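Contents: one structure, followed by commentary.
All protein chains but one are shown in place.
Labels run A, B and C following the written order; every chain starts at residue 1.
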Amino acid sequence: MKIDRRCFLSLVIGGAVGTTLTPVPWKLTDDIAIWTQNWSWTPEPEDGPSKFVKSVCTQCSGGCGIIARTIGNRAIKIEGQPDHPVNNGSLCPKAISATQHLYGPSRIQGPMKRAGERGQGKWEKISWDEAISTVTEKLAELRTRGKPHSVACISDTDRNSVAYLLDRFLRAYGSPNFIRTPSSADAQELALYLSFGRQGTIGYDFKQSDFILSFGCALMDGCDAAGQMMSAFGDMDKKTRLVQIEARLSDTAAKASQWVAAKPGTETDLALGLGHVMVRDGLYDKAFIDSHGFAFEDREDEAGNAYPGYRSLVRDYSPEKVAKTTGLPEKTIESLARAFARARRPVAVTGFSNPAAASVNQALAVFALNALAGNFQKPGGVFVIDEPDYLSWTEMKIDKTASAGNQQARIDGAGTKRFAHTRYLPNRLPEAINSSQGDSPVQALLVAGGNPLYTLADPQSAKKAFEKIPFIVSFSTFMDETAEQADLLLPHPHFLECYQDVPTPAGMAKTVISLARPVVKPVYDTRHTGDVIIETAKNLGGFIENAFPWKNHEDFLKKTLSDQWETLEKQGYWTDDSSRDNSLEKLFRTSSQRFEFLPRAGFETQGSENPKSKVQTVSLPGDVNELPLVLVPYSTIRISGGAVANTPFMTKTVDANVIAQQDVFVEINPETASEYGLSQGDKATLKTPAGNAKVRVNLFEGIMPGLVAMPAGLGRTGFSDYIAGKGVNVYGLIAPAADPASGLNAAWGARAAIGKA
Amino acid sequence: MAQQPQHTKTKRYGMVIDLDKCTGCGACMVACYAENNVPFRQDDSDKMRSLNWIRVMKVDNGKAFPDTEVCYIPMPCMQCDGQHMQGHSPCVSVCPAVATDYDYPTGIVSQIYTRCFGCRYCMAACPYHARKFNWWDPKWPADMEKYLNPDVSARMRGVVEKCSFCYHRYQKARDKAYVEGRDELHEDEYQTACTQACPTNAITFGDLYNPEHAVHSLSRSKNAFRLLERLNTNPKVYYLSSKSWVRRVADNYLEGENPEQVAKARKAAATH
Amino acid sequence: MTTPAIPEGVKRCSTRQFTLWLAVVGAVLLWGVYAMFLIWYKGLNQTGMNDAYGFALWIWADLAVIALGGGAFFSGFLTYIIGKKELKSIINYAVIIGFICYSSALLILALDIGQPLRGWFIFWHANVHSMLTEVAFCLSCYFAVLTIEFIPLVLENPKLDRIPFLHHLSHNMHEVMAVFAATGVFLSFFHQGSLGGVAGVLYGRPFAFREGLLIWPWTFFLFTWSAAAVGPCFTMLVTWLTEKITQKKLVRPEAFELLAKISGWMLLTYMIAKIADTWYWAAVTAPARGFSLMEFYSNNPIYGIWILIAELVICGIVPALILITPKWRENKNLLVTAAILAVLGVCINRWVMVLQVMAAPLLPFQDWYMYMPTWQEVATTILPVAYGAILISLAYRYLPVFPHEKELNPGQ
Partner (left out) sequence: MFPFSFEWVWDISHLVFMGGLWYALSIIGAGMTYCVIKSLIDTAADEPGEGGHGHH
């Protein structure tokens, strides 16, 4: 049969009609729809019985109790631990999204050594044996060359077991250079030491206080005490007053009963001004000052030198004068002072903000307000928590090389005559290295916790300094900015994979030790930094080996926490509720055995100069005409400003007028914006003495005219593409300025100019 | 649409959010992402294409410095009861394929992802923008698939999703109660992930019909209101605020209208 | 077999010229097809739509082509049911235009849904309360009717007509066409209406929401009415354009005259109803929800209140008046102007009822939502135009579309 067009046509049409009448097309249609419902690239998580493990979040120093939900060996979700004394179930977004970091692309998946140039991002996988022997060899070599003190170690804490092991290791090895990364705790701890004579943290009984006067604290804007504070705020009744002193309407200010918009950098003046009113009107706890106060009145020392007291100091801070400095109405200052004085359980709070914003002087001025209110060791008041005492092992024997090394001056200058009471001056480290002739004073740097190349005040010069260090080891869990510049990566497990003790977080009014526990088995080939230190010590042999008689970190921790271990294993935390002494008798360990309004120890640091009745405040460098605005960093709880960057979830919560694509927005008052011809969303160039940045503009009525506010925590290069490259690091735009009293960085902002790009 | 319930007592699960307590921290959003396997993207800054079952809106009173005030308004799916309180919620009535439904026993508006074919009519119908479309295939980089919650299925590209009041938690609680031979759930047995995560306890969740549940009295308090009440969507998410300007931005008012009076008139009309 | 493919007695351009024309339009078509596959392969992220604009350019295009395709059902109604013989001259073309419009609408719908492979769920799991379900059912059924109305014409191609079965089929289908046409009118009435209902029932969207009769909001009736009024205008417009391009008279003037007259009166009555509806909405419906009329238009950064004036007056009342006035509509230029305005008016109406509904903020702290279509959306929206041009060219060349062409062009 000839197949012609007609035949072909009828064949096709007939075939089509015929097929439609069979179930085939219908079945196929159904199958295709079912296929779209089961796409293989849409994951189907495995089910199983859920377990809930109590632990603690260690992503910042806040120490919030968590409960991790697991299924098999998978960590599913982090929730707050309702009975935990720190946070009572409250968590910040970072803690809740911790599983994203656990399984995320920013993890370092095993030990590696650098394969290309520094910072090039080329790595070669190595074994743990090779990794540890590389470290051992390097350290042994420096020791044989008699340079153990050229080894420095940077950590984000000096309080937990890893920090203790590191410090012990350095001392046994022969280096005084244990350095803690900068944080807002630095000035607080120093001020605490100066006025109370105690090493520890200051705690506020937020829950019971009826008047919280916060000097710019980012209480609910992502400071490390956010868990505590949000939990307390949740329980607060409407009668409790929260007063926020800040130039920007932060979330804390927005929730406060009163927002006091003082100019930034004038908090110390305001605290002294409030003190002025209280002293002038006699609104202070005379009994407390009589029995426990020192330098409230003018005094003379044994040699007959006269020193002014607090009363004289604040005389100069009349509301009229302070009104000018702070830009607040006199009335506000007067009424604020009175309201504070009249509250039954007031606390004045400082710290808890960007690392530099609270100088030692500010802390001392705020402590003085608490002293005037006589609220120490009282419910709703201020408490002093000592450094953890559980980490006290017998002194070890060290060899001559070690003791010679230990006697060398610290590279960062802390503890020298000039900064006698400052323990760590991380921000001076880059300068010390950059200004040295010839070899870097640091020959080997161990970075265990913290992310100095991001958190140091001047990241550019820190990076330059790091380039001069021949050997950098990073113990980071994540490919952070510091790990990127390291030679050797010895990744520490994620906190959901290992044991870690967490001592009392700053702000807590009682001692709380928490224990992070392995919620899941390690996902990657990581090793606990504590284990690595112990193993390295063993490899080095001799006295160093003998100083570490423990099998590993877990063994060390169990033995260290022997009494508390069981409680910690069971409920995840331990408190001293029953055993604490709240009397004032033994509270003050200054040489006067009293609370020192104007600490003697503090004045000694300033040499022979007789402190005038004027407190030094940090002024910003730069020409006012050229740089008419002021750039201030701000914290937000949705952007992690610290060592560990945002999880993708956190960034997802950030509004489009804070980050859009890769751009960060700076907040400007509409009035200021119109002066510079800027409107909402405009691209602009921000200029400060430290550098330039491309930003976009968000007009916000809630910020003081003349200011430019930028969120901290952006401008990262490390971690993963989910955060790297977004925005700029605001601290890169603010040149550090040393607090004359302590040497700590106290640059709370920078002069700036902004123009349309 | 489903039929009226027969055996169990009808519940009306709802939420009361105290805006005076909300600090805008975003914990509710993150807890929701984690609980409900909400995907994320490298650039999630296009908020109109970013998957969120609960969004926290930042609103200000429009006054100049330093009289500015800011309020955060968390917006989950409002689980509307619809006009005449009969489950005729704006979205359910328009879905052509019954991919979203009003569950009469709980009052929860469901979404069946495998049924939805992505016409987005429900999104057009929802005045709260509570419904979100999967513009992309979800992607969990590195080992992130490991944290996915098996109680909630991952969604594929091309379908609409929204807050379910953590319905899977309700199912679990109900199953547990059933095994234990109970008819009723305790208030704390079924709580949404956002309620549980809110660090300041600004969110309260429970059965609005049950006088023993906190939401019952909270939703009837003087400061309680709902968003866009005048549209007659009858949301089950209530808000509390002591500030009158907040109340005013929660709905639309003509010049000269006063939110309290409008609310009073509405209530009077409803009782007749 | 030397039967010519071109109908007997009419003159058509050379094959070369025709191929060239097809190539040009085909290129545009291919561009659209490429965009179409991109969208199917990569998903709707290829568009400019977002969660505020669940409906956007495509749905507008959909509503607009269906309104314009309304010429088919209304002419069919007039021809087969009312028995207006004058329209025989144009009914074939009206059907072809309708067929193009409806097939395009279906194609766009297949693009617009996020899971096209599950599109049939709308039938299988139908929610009868949804206006969209009604749209889908009536749309696909009516498309079947249009196809049935189109088939006999296709079968009249000289080559096909030689096949006895097809010849008979064509004849038999002609015989019962009135039944099909009546069903089509019934279906059209509902789907045109339910397309209006799609927006009108959105009681969460005060800009779109309208009260109504039983389950049908007023927009239901307004959409049907406006489609009936403007559909014939579009048919006339395309016919006029075809006449201009082919430089021939194709349709008897009586057909034009009658369609214009009916269209005019329909449009005028529609405008009266539409204005009444707008007034009631602005005075009663919206204020009850806290919105004043100007609020909907003053926060609008692009067109403000002008879009309302353009829709109601410039593209509504004006063309209606032109078309009902015999003297004016006899003037071909004025007639065409009126048709263009009316077509624009209905397009604006559909635009407003889709895009402005999405854009208008609901909470006082929200802003007007913005949307910008991507090239993929634009290309796929132009695709039906190219496809329509090709289909019309083929139909005109190979099918006896205009029964009076020979008589009107005796010289050729």
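Keep in mind that, in the parts below, a contact is a pair of C-beta atoms (placed from the backbone, for glycine too) under 8 Å apart; a residue touches a chain by one contact, two chains touch by 3 or more.
Remember, it's a predicted structure, so these values are computed and weren't measured experimentally.
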In the full complex, which of C:Met173, C:Ile275 or C:Val378 touches the chain missing from this view?
C:Met173
The one residue from C:Phe77, C:Phe137, C:Phe150 or C:Trp351 touching the chain left out of view is C:Phe137
Among C:Val128, C:Ile245, C:Ala283 or C:Val313, exactly one should touch the missing chain; which is it?
C:Val128
Looking at the whole complex, which of B:Ala27, B:Val56, B:Cys77 or B:Val98 touches the chain that is not displayed?
B:Val98
Where the unshown chain meets chain C, residue by residue
123-129, 133-134, 137-138, 141, 144-145, 148, 161-162, 164-165, 167-169, 171-173, 176, 179-180, 183, 186-187, 190
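By our rule, only the chains that are shown with their structure count from here on.
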If every chain is a node and every touching pair an edge, decide which shape results: line, ring, star, complete or other.
complete
Among the chains here, which has the CA centroid at the largest distance from chain A's centroid?
C
Chain at the geometric heart of the assembly (C-alpha centres):
B
I'd like the Å distance between the centres of chain A and chain C, where a centre is the mean of that chain's Cα atoms.
63
Report, in whole Å, the distance between the mean C-alpha point of chain A and the mean C-alpha point of chain B.
34
Multi-chain contacts in chain B: which residues touch at least two other chains?
46, 137, 156, 158
Would you pick out the residues of chain A that each touch at least 2 other chains?
36-37
Where on chain C is chain B touching in the complex?
43-45, 49-55, 112-116, 118-119, 121-122, 124-127, 129-133, 136, 198, 201-206, 287-292, 295, 357-358, 362-365, 369
Along chain B, where are the residues that touch chain A in the complex?
20-21, 23-27, 29-31, 33-35, 37, 40-47, 50, 52, 56, 58, 60, 62-66, 68-72, 114, 137-138, 140-151, 153-156, 158, 196-202, 242
Of chain C, residues touching chain A in the complex
115, 117-118, 120-121, 163
